[in-house]
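Apart from one protein chain that is not included, each protein chain of the complex appears where it belongs.
Just so it is clear, A, B and C label the chains in written order, and each chain counts residues from 1 on its own.
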Amino acid sequence: MSAGSEMVLDEAELATLRESIADVLTSECDSRAVHAWLDRENDLGSSLWRQATDLGWLGLSLPEADGGLGLGARGLQLLNAELGAHAAPGGFIPTLCVAQWLSHVSGFDQREALLGAVVSGEAAFAVPALLEEAKPLAQSADGGTVSGSLEVLGGVPEAAGTTYVVVPVASGWAIVHVDGVAARLDPIEAWDLTRNLSRLECSNAPVVALIPDGDGKAGALLGSYVALALAADSVGAAKGIALRTIEYMKERFQFDRPIASFQALRHRAADLFIKIATQESLLEQAVQCLDNGSPDADMWARLAKAGASEAFVFVAADCIQLHGGVGHTWEYDPHIYIKRARLNEALLGSNRALREAAMGLLNQALDEGRTTTELNA
Amino acid sequence: MSAGSEMVLDEAELATLRESIADVLTSECDSRAVHAWLDRENDLGSSLWRQATDLGWLGLSLPEADGGLGLGARGLQLLNAELGAHAAPGGFIPTLCVAQWLSHVSGFDQREALLGAVVSGEAAFAVPALLEEAKPLAQSADGGTVSGSLEVLGGVPEAAGTTYVVVPVASGWAIVHVDGVAARLDPIEAWDLTRNLSRLECSNAPVVALIPDGDGKAGALLGSYVALALAADSVGAAKGIALRTIEYMKERFQFDRPIASFQALRHRAADLFIKIATQESLLEQAVQCLDNGSPDADMWARLAKAGASEAFVFVAADCIQLHGGVGHTWEYDPHIYIKRARLNEALLGSNRALREAAMGLLNQALDEGRTTTELNA
Amino acid sequence: MILEHKDDLKAFREAVRTWTRETAPPERAHEWQRAKGPELVEVQKWWMDERRKVGLATPHWPVEYGGAGLGLEHQIIMEDEFARGHSPGSEMFVISLNHVPATLIPHGTEAQKKTYLPAVAAGALWCQGFSEPAAGSDLAGLKTRAVLDDDHYVVNGQKIWSTNSMYASQCLLLVRTDPAVKKHQGITYLIMDMDTPGVEVRPIRKSTGGSNFGEIFLTDVRIPVANRIGEENTGWMVSQSTLASERGVLSFNYAERDMMFLVDYYAKARHERAAWLDDPELQREFMTLFGELQSLRQQIRVLLREPADAPTWSMLPSLIKVAKTTLNNRIHSFRIRAAGLSSQFIDPAWRAPMYEYLESFGMTISGGSNEIMRNLIAERGLGMPRG
Partner (left out) sequence: MILEHKDDLKAFREAVRTWTRETAPPERAHEWQRAKGPELVEVQKWWMDERRKVGLATPHWPVEYGGAGLGLEHQIIMEDEFARGHSPGSEMFVISLNHVPATLIPHGTEAQKKTYLPAVAAGALWCQGFSEPAAGSDLAGLKTRAVLDDDHYVVNGQKIWSTNSMYASQCLLLVRTDPAVKKHQGITYLIMDMDTPGVEVRPIRKSTGGSNFGEIFLTDVRIPVANRIGEENTGWMVSQSTLASERGVLSFNYAERDMMFLVDYYAKARHERAAWLDDPELQREFMTLFGELQSLRQQIRVLLREPADAPTWSMLPSLIKVAKTTLNNRIHSFRIRAAGLSSQFIDPAWRAPMYEYLESFGMTISGGSNEIMRNLIAERGLGMPRG
């Protein structure tokens, strides 16, 4: 199964696109707006979702044939890094990743309808929160319905339209329409208020479409997209909170000096950026592999998610401390990021399991006589 | 098997004893002497061994009945911390630990002869370098001789007298006399030049004495003494190189200031002492348990060795960096300590295995309804 | 009944234990363990009332001020037994029962002692107004201004991080009375009634959403000169008595409870066959944390044995401060990873991993940030010069 896609924008155009996304988020989703969202004082979640639809963000990565811009993994990375930097609320990751995945898997007939509905903002997706460990739900004898329950990332209250869930079944992945009766999503209250977690309850819920997955490669690809999106979110968010923290340190005076001038703190700040830069480049590796259709993409995406989410936890935690007393108050930003970081760390599968899976994939590549580290020079 | 011993010196007397050991080492085994030893320009190894014998250090821990001072685990901790602080060369750990162990196990008739010879400096011991993982050597049908090979810590060239090795056999532990024929010790060249590592080759070597060990408790106790001694060496050595490094930093000027005045470095120095203090107290826990004959001593001793040797590696490595350019030269002290640290880390058994063993012991205690954390308040 | 055993430590311990078990049976521990906010205030007030009935509220106070003159060893036994008995905490009364007498007894007037000490002994909850938003770690940089007007000081300014200030009746307040001199001079120490006009307390929300400290806004607050502790402009010196009153007994209690919690956590994990028990990496990490927590308990015992009036500065409190707060953070970080995704769901259970983890970030700052501690260790402990 190839995930290859050709790059349709050059570097300068990508930079312009990134800036345009950043500009929108800086104006619509700044710290004040996110804080108001946490306190239920605005509708940032749905306004952002509407705006994302209007601006075509939901189709950024999708093939042009599906009404998208064809940016592939590069698009996922670019958009999610900016969403992370601004701690944007919403169910972007599951919707973007599932749509991207559906554009690359074959064997079902709903592709056009589902992807069209995503681009137009009428459909949103949810995926198993622990996709890598998800156990198949029970299917009816004819395979037409599924029953059981599952914790999912998504269930997008801000999306006006229809929500679908990707559900693991014995033969592959079932797409289930959340109709509120046969398939229900109950929100799970979580520490991170910028994401939606839900419990899916299916009772003979009709299967809208089925993605067969005899060899597990389809599921692995979906996992790779989620991994990449979480890694991008983590890298972007880590950089976002680190930069905000440094700005704060320049303004905050102690002992008649800005705390940014204390060498012990300056060195810690430098270390944050060293860590972030490393994970940014590991993510770059995963993006290139996914966009090149490299057979090693699954390995690199998992390593990227593990590394980036851990770095994000480290950075966000140190940013609390670098803020001093206000660092762990509700009114400042660090707590928003540490909660998002801890959730990113837990999603998809534990980083321990992801690294073990990556080693399995490395072994497989070596057994097949393939090098996994080839890079142009 | 109880390792309990009553404390014969009060705190002030222990402090005096510690100072007297420190004084001897400061005068006989300072940095200059150890460097000369590394360059084979003096006989520090044997002169120190002789002095240790003369001053009764080898009997410090042994019961008074065996000609010792009766200081038990406290004595092991106190002496080895000072030896570590000065990076003293010599086979103290195996000799001290085996002697201490022999004074606490029963079931063999050579105790008086062997312990007497240790106190008088006529006998030295070696133990399996990876005691926790040591596999039994082959025994003759009547059990009278052993054959096989084994890497050991010890084989003390500086000791004038006889060397014995503790050898694992199916039924327990055999004491083998290194006669150079049936039992031979070949030195292993190692990075740490302050310790002796050897390969034991036994070919029908006669068993001098046998310590039966049906339930593994005797071996566990020997392991606890070695763990404790390595932990004490590590804590003492970490403190030793940290203090030397701080002295260097006060004298070394850069940008017209002592480098000790740079806040980033001062904070790192503080962190070294925070780490050391933690391990010092964990070691204290192990000492108390061993001296009280607590059934949890085996657990705490293993945790102490794992923690202390890791902290020693961390501290010694950072001291290289805190020295700046001279840190990794032969002429300065840090390399002596990092090599000792890395060896300590590897000895007895990997710290990973020791912590797993400790968890096994914790589970056993819980299964027996015992608390392992009781402390007087 | 309990105090009569004060000369026999063993009997004293036995009496405290029996009383604790009867008064706050461990079977009811869940009631106070889940209390937060005002509910927690109620629990601790109730518990302090019970302690008062048997002379265990202020037994460490001098006899002349209504105490029983018990020593540190009695306090340790009490805290030990309270911890073992899973009794309610008393940290809300630390300022009332420790800071107030430590300040008033050496520096207060007779009238102040007679007014305030009995009230405190009877359950008055005090807070402390030392920190200010702009000052942070630079405590002496405080700017809250007090101007003498006849027999009152008129105070304007703002205090922050004032624990339980929203529930307190009085406040130990530091103000600047002379802005012209060096910062450590020119500070005055006042007692402020919290119901004085112009005092407004706004709770500060923490990252968990809860609040246990507040900001105090002071607008033309009139405080009688009679409420001054010590002379004008000697407040900094007086405040050293306040700050020195924490002797590690509270840390001791916390560490004891933390170990009991960790042991229970592990027993529960075994009982439930938690998945992490099968992961060697997590096994080792747990044992490392377990070892370090025991080590901390050992360190605190050494601290408690250190003479309060030792001639040389001791590194130990600073070493312990950094070690215990970072260890606490690491333990809960471990629990988050061990639990996996479910740790990210809001869980009202006592000591839920993510709740404790977030709370732990308060500890690494409050009571002297870990950065200040490292400065102290390096400068005073290791003799490394300031830059």
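Definition applied: contacts are C-beta pairs under 8 Å (C-beta built on N, C-alpha and C of every residue); 3 or more make two chains touch, one makes a residue touch a chain.
Every value quoted in this text rests on a predicted model; they were computed, and no experiment measured them.
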Chains shown that the absent chain touches, full complex: A, B, C
Selected from B:Leu9, B:Ala190 or B:Leu375 as touching the chain missing from the view: B:Ala190
Absent chain, residues of subunit A that touch it: 246, 249-250, 257-258, 260-263, 266-267, 269-271, 273-274, 277-279, 281-282, 284-285, 300, 303-304, 306-307, 351-352, 355-356, 358-359, 362-363, 366, 371, 373, 375-377
Those residues of subunit C which, in the complete complex, touch the missing chain: 279-281, 284, 387
For subunit B, residues in touch with the removed chain: 129-130, 151, 188-192, 197, 252-256, 262-265, 313, 317, 320-321, 324-325, 327-331, 334-335, 338-339, 342-343, 345-347, 350, 352
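By our rule, only the chains that are shown with their structure count from here on.
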Relative to subunit B, chain with the most remote C-alpha centre: A
Mean-CA-position distance for subunit B and subunit A (Å): 51
Overlap residues in subunit A, where contacts from two or more other chains coincide: 262-264
Multi-partner residues of subunit C (at least 2 other chains): 371, 374, 387
